[in-house]
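The complex is shown incomplete by one protein chain, all other protein chains being positioned as in the whole.
Chain nomenclature is as follows: A and B, assigned in order of appearance, with residue numbering initiated at 1 for each chain independently.
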Amino acid sequence: MTFMKIEEILRETENLDTALKGKDFLLTWEKTMAELKSVMNIALALKKMRDNNISPRVFDSGLAISVFRDNSTRTRFSFASAANLLGLAVQDLDEKKSQIAHGETVRETANMISFLSDFIGIRDDMFLGEGHKYMLEVGKALDDGYQNGVLPQRPGIINLQCDQDHPTQSMADLLHLKEYFGSLEALKGKKIVMSWAYSPSYGKPMSVPQGIIALMTRFGMNVHLAYPEGYELIPEIVDIARANAERSGGGFHISNSMEDALKDADIVYPKSWAPFSIMQQRTKLLKNGDTKGLDELEKVALANNAKFKNWEYNEEKMKITKKGNALYMHCLPADITGVSCKEGEVSKDVFEKFRIPTYSEAGYKPYVIAAMMFANKFENPAMVLSQLLKRNSPRIFR
Amino acid sequence: MTFMKIEEILRETENLDTALKGKDFLLTWEKTMAELKSVMNIALALKKMRDNNISPRVFDSGLAISVFRDNSTRTRFSFASAANLLGLAVQDLDEKKSQIAHGETVRETANMISFLSDFIGIRDDMFLGEGHKYMLEVGKALDDGYQNGVLPQRPGIINLQCDQDHPTQSMADLLHLKEYFGSLEALKGKKIVMSWAYSPSYGKPMSVPQGIIALMTRFGMNVHLAYPEGYELIPEIVDIARANAERSGGGFHISNSMEDALKDADIVYPKSWAPFSIMQQRTKLLKNGDTKGLDELEKVALANNAKFKNWEYNEEKMKITKKGNALYMHCLPADITGVSCKEGEVSKDVFEKFRIPTYSEAGYKPYVIAAMMFANKFENPAMVLSQLLKRNSPRIFR
Partner (left out) sequence: MTFMKIEEILRETENLDTALKGKDFLLTWEKTMAELKSVMNIALALKKMRDNNISPRVFDSGLAISVFRDNSTRTRFSFASAANLLGLAVQDLDEKKSQIAHGETVRETANMISFLSDFIGIRDDMFLGEGHKYMLEVGKALDDGYQNGVLPQRPGIINLQCDQDHPTQSMADLLHLKEYFGSLEALKGKKIVMSWAYSPSYGKPMSVPQGIIALMTRFGMNVHLAYPEGYELIPEIVDIARANAERSGGGFHISNSMEDALKDADIVYPKSWAPFSIMQQRTKLLKNGDTKGLDELEKVALANNAKFKNWEYNEEKMKITKKGNALYMHCLPADITGVSCKEGEVSKDVFEKFRIPTYSEAGYKPYVIAAMMFANKFENPAMVLSQLLKRNSPRIFR
């Protein structure tokens, strides 16, 4: 029965025309619909296999390197779980230095750590205009090493969050929606509200909202982006979302009122982020090591945030949504009013109502990462998964 | 020959009526005699298998998470060795924050790290009334996640030391005694002295002496607890030891004189700990972040300790024991007079005489941890071990 379900997924995947092999996974908008579907299907197949004690291990040895330029527990564990599931050992590259290393150092280090490595997962979301650039630079260095015979394989790069996109998050979110509503088809026309929400902290990256609007618009969803005036996202990515919606037959709308946006919403994703202009100033100050300037900016930003404490998602707001029961999403951890902070993104009761679904949402991330790795390594992932199903080697001895 | 020895252990284990599967291993006094014996037997079988290059690996992939809220080299390596032996990769959860995280954070984090994890090893011995409570809380969070379908498996928790018990230590100690004296039967009536000893530091956890008195009393041993007035342990656990002794036909005695206690002792375990009342005050001060109060408490406690420098285990004291040659035990590292400190728990010559046995004692710990993991995963561990013996897959290629 499970075998049949997995085989069904694989049959569907086989027909998808993809070119993921040997490619980095940096931004969802660089990938075709077939490729995104393929990654989701592989993720689901891997999950179902593991849930049924069938090991999808394909590496006998090999390293998966993680580079975290920001603290992270969830993504670190997701990456470690994905690597381990496929048979790779995680090795952390500890970049304690706060300065942005570029040029020669990146080129050399990328090669030095990659002689026996299959993947490099990078989280670099602190500096606007830097994270994605850094990943491209690492990629170029690896190309150089591979083409010159230094590296026996070209390690694939997985974007674990950059200044532009957070593809492992948004893909896990999409997979959650697909499973929750039954199919990708069922998502068409569904109204999803990606809304700014108040948080007592400032400087949260924009990659989650950007990733959400750019991805969900491709699947015919009716995406509403809501934020207080001044909390704009990177304009180029907003343009991508708009164009996506046109192509997919979905919708894309921006509003400066949470309440307006929430009307008839099927899904809500209330989350804080720092505005584009603040991030620009912050990046400049960080680069110059201007701690005084940073302190002042923080004060200004927090004072500005404080004007929008009413941007909290709570019972009142929930009532506005479709049947008063829109699916609540969050990448976690959420700033929960009265729990993790005095006033936050979401009220305690609403969060508690959707706590378990947000956990399930997060649970897809390790499999999405594993799927990105899998698709990077095999020309025909569906066929390899089929062979693994046949191999039927248990994860836990039986 | 080895196979026969292992098969004998397994036959003995098969007949034990246990319910360890899916259960956390937090306190030895929550486990039945059959369960304790089973864990020891599994540990021994695993050790003998590995010593004979037979791999007991049962996981093809999976994570074992370690949470250390206190520094540790020995336990860290024991946990890593155990996980690795069974096929799991260790992933550290780095909890740098000194505050005691509870509530929502624990509930969420426990789930977020557990999607593909099989075990969580926790060391939390700094705060009286906290460590065990924390482990229960993590367990409840995992139950919640598992029951709600968030986690495909319920990771088992291994107590790597809490405020009450140190089961991986006391079980390794017991296994050491069993092997040293030949059998559990042979331990009946043996006099073991768990004695406080002087150390130039203060604030050492009480979990080792508590674990020892609560465990050894169950096996019919004649347990003597000795300490200077004021160095009491947690009363409830002393009561457990007393009740155990009554049930098992062993003995349990408290004395305020090391010399008195040592008379005719078969085994001595001299080790420093902080008194209950000091630990209570310390926990309060730590919670309030009262560094000044902590400094003052340290002064008071050290001054009090200094009154009992004669509580050193040395040649003089050893002469009092049975045939002047009681087996010396320690969880290591010991405070050795003239070696690791000016005046300490044990004299240099006595320690040196028993150095190798203390190393052997420690050597059981990785296998005890592995056995706890093993028993948590398999309904019938003896049968699975039998199958692994038959599989006869080498740890090192041959």
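As a convention for this text, a contact is a pair of C-beta atoms (placed from the backbone, for glycine too) under 8 Å apart; a residue touches a chain by one contact, two chains touch by 3 or more.
Just so you know, these numbers come straight off a predicted model, no measurement behind them.
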Of A:I122, A:I278 or A:L388, which residue touches the hidden chain? A:L388
Who touches the missing chain here, A:T28, A:N111 or A:Q281? A:N111
With the missing chain put back, one of B:T32, B:S55, B:T105 or B:N148 would touch it. Which one? B:S55
Which residue numbers on chain B touch the omitted chain? 50-51, 55, 57, 73-74, 76-78, 80-81, 84-87, 89-90, 332-333, 336, 339-340, 356, 359-360, 362-363, 366, 393-397
Residues of chain A (touch criterion as defined above) contacting the omitted chain: 57-63, 89, 91, 93-94, 103-105, 108-109, 111-113, 115-117, 145, 148-152, 377, 384, 387-388
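Everything below uses one rule, namely that only the chains that are shown with their structure count from here on.
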Dist(centroid_CA(chain A), centroid_CA(chain B)) in Å evaluates to 41
